[in-house]
Every structure is written in C-alpha cells, then in structure tokens.
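Selected chains from the complex are presented in situ; the others are not included.
Residue numbering begins at 1 within each chain, and the chains themselves are lettered A and B in the order written.
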C-alpha cells in the first residue's frame, strides 16, 4: 500500500465535507477526548452504549468503534449487539483492545469479539496486540511494555486468521494487511503522557474507515494524521496539559502543507 | 419578555453570591465540562445518578438538570425518581433531549419524561425539539439537520401542551413561552466543534433557573451568557481545543461590560 500526503489530504477533505457519523462504544476516560477529536477533524461523533439503542445508532453511522477500556457486563452485551448489526449492514468495525493482557476479563472479551465478529481494523499497542494471541504476553496496566516492532509477527497471524487490518501503535506505527506492512514514524513522546491518545487514534480510524473502505489505507491515513497533529501540538509545548488542547487545534487546522511537510512513512 | 444586559448581570451576580447547587443527571461525555462550566460561572455542581441517592441530592439542590445523552435503564429510573422529587419540592427541572430522533429509545424516554413530569425548561437543537412531537423528524446522530427557526412552531405546541419554556438553540437561539418569542443571536460557529456545548447550555439554564423562577427569562439569560462567553472565547482562537478552555475562562471573568457590549437579542 502506498501512503501519500495527497491521499491523506483527500480523505481529510472528504471527512470534513461528509462529516460521517462515528458511533463509539468507548471507555469513560476517553469519551470526551474521542468526541472532541472527531469533531475537530470534521466527523460527527455519537456515544451510545445501551442495548436498547445501539442497533438504531449503528444504522445511522458510517463506522462503529468498540473500545474495551472500562468494561462491564451490560456494556459487553451492547458491544456484541452493535457489532452484529454493523456486520450485517456492512459498516466498518474498529476494535481497540485496551488493556488486553492486564486482566483475564479484557483478554477474553477482546478475543471473543474478534472471533465472533472479526473487525475491519484492530488498533492496539504492542502488549495488547500480543496478548490477544499469547497467554504469556506481559502488559503494564494499559501501557505497553514492548516496542511496537516486536508485535509485528503476531499482527500478521491475527490478520491471516481474522482478515482484520492490524495496527500496532508505538514510537513507530505498523499497519499490517496481508504481505503489506506500512510504517509511520510520526508522533511525539509526550503524547504518551496524555490519557486516551490511543483511544483517539482508534476513533480517528473510525472516521477514515467511514469514508474509505480500503481499510489498510484508511488506518494508515488516520495514524499519520494522528502523529502529524501530535507533532504540531508538541512544538515548544510546556507540558501534556497544553499538548492535549493544541492537538485538537492542530487537527482542526490541519492543512495539506502540514501533511506534506511532516509525513514520515515507509511502505 | 424583555431581556436586558442589566437583568442578565444581576442574575450572574446572584449566582456568584449564592452559588446554588445544581444537580445534574447527565451524560458521560459532558459531565466534566458541565461541572466545570457551572463552577466557572459560580454555581455548585453535583452529579449523582443512583436511584439510592437522587432524591436526597434533589433535596439539597436549587435545580435538577436531566440530560439523556448516554442512557441506560437504571439511569432512566433514577431520572424519573429525581424528577418526581423535584416536582414535589417545587425545584425547577431542565430537560435536554440529546439525540431525540436518533434512536427510538431516546425519543420515547424524552417523551415519557415530558408527559409524566413536565419540566420547567426544555433545551435542544431543532432536530431534537421536532423529534419530541413528530415521528418523521430527521436528525444526524446528536447534531441537528435543521436550522433553529424551523422548530419554532413545534416549540410553541410543546409549550402549549406541557407549559414548559422551550429553547431551540442554534445559530439563533429561540426561547418560546406563551406568545413570547425571544431571539438571541450570540455565539460562534466553532462552538459546534466542541463536544458538550449544548449540554453546558442546559446546565447553565439550571444555574439561572435556581435563582430566577421566571423561567423564560432565566433561560434567555443563560443562553445569552453562553453565547457571549463563546464569542469572547472565539476571538483569535486557533481551534476548538483552545476554545473550550477559554470559554471557561470567559465565564469566570464575565463582566457587566462584556454583556452590555455583546448582547444581541430581539424580543
């Protein structure tokens, strides 16, 4: 897959023009940030988690983002109902296995979602991606204990088994689909000091997937935009509080020039 | 109703002096923003949603804000218990029918709340207000697909049927009560790119209603303060991340001069 600045820009323009509805069933910590990032990019976020309404909400959405960051039984039931509905309607599903490996509950929920309704895209850090396949994978709460490249082989296996595009995010992001591996080297270390940045990345994948059903490309475009906006936000920034809001400003103002100047990728 | 800068200012001063407790049963996305906006204005927010305690919390509050933005069955039960208690105690209820029209669950919950315990004030965007009365109303997730003026006739019907003040917010805000229609033309388009600004407006209505039981006036005052603070926040702002925090700063620093200089209203 060839990731280009002009391709990314076309997708950003289309998101801003169409303002796709992105339905998020996501954790309490990252809900507000995810909604704000989607709005800043130009998409139209909705949050709904009740079994009574998730199918209706999926029906009016361009993508469904499922994030297991703060689980409970009735949320899991809603995730499954929403996912089945999205599959039946051919609406892309993006799965974020937050904290897989940290508890058996998260690991088994991520695995069951993956097995029963393989998503279009899975995005996680190295620890999370490894934990989905390997019981021996280690994690530190919701933070990765491994560099992203160490999870590439597992990501390939996940892709072969389930057909999902797999994104292992980290200092370098890896987007794996078939024999294709796309690397993105954008971003800034201070982004790891802001909560929910991984969750935001997954939400942005939802916005790009809603308007681009070439999911590997959509994922790579989302991760590039994430990293570039993060770099812009980090310029001379005094700390992670300021970074968080400047990131939203950068998403909102993102220009073709920003992307051309900053994109660092290997195909 | 005559909306004046000096009347708005008197109410702001009284909120800052009395710091009324505003009880919010609101959605996960906007909780933090609503609490911060109420604190910045000078009110004292509480959030509580358990059936076990909502009546106790209503008893110490000056207003009850009910927002259906992220529903589930036990939250709905708590909303009803809190609303009945508020009605019995003569405590104003402010209803925000977030996403009415987007799912049957939200539409029916909003209607049932309205029919069983008519609130003092209803605030929503045009799509939401129309969806309460018309099954054919269209909405796009939680964002309006209609300009606010198109919902004025429906708002009149709602007011006649339930007695509630109805506020249709948008580029122009309409406050409808009896034959009276007050228009407010404050605000800034970038406010739609920050999540929860509508929810914040509803929360501010709660603060004004707590100290001013002339509810049409209280609503208009709240919407004017919302719009004026938004305009101040939007001056030379780089994007919606910065807008969000400057909005809180503007609420906190709001002066009589700000209101006199900026208020745009038609009676």
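As a convention for this text, contacts are C-beta pairs under 8 Å (C-beta built on N, C-alpha and C of every residue); 3 or more make two chains touch, one makes a residue touch a chain.
A quick note: this is a predicted structure, and the numbers were derived from the prediction, not measured.
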Next item on the list: Report the copy count for the entire assembly; 2 chains are displayed in place.
Entry: 3
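Everything below uses one rule, namely that only the chains that are shown with their structure count from here on.
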Next item on the list: Give, as an integer number of Å, the spacing between the C-alpha centres of chain B and chain A.
Entry: 32
Note to self: Per the contact definition, I'd like the list of chain B residues that touch chain A in the complex.
What the structure shows: 27-30, 32-33, 69-73, 99, 102-106, 140-143, 192-196, 238-242, 244-245
Checklist line | Complex contact set, residues of chain A against chain B | finding: 19, 21, 23, 28, 31-32, 35-36, 39-40, 44-50, 52-53, 56-57, 60-61, 74, 244-253
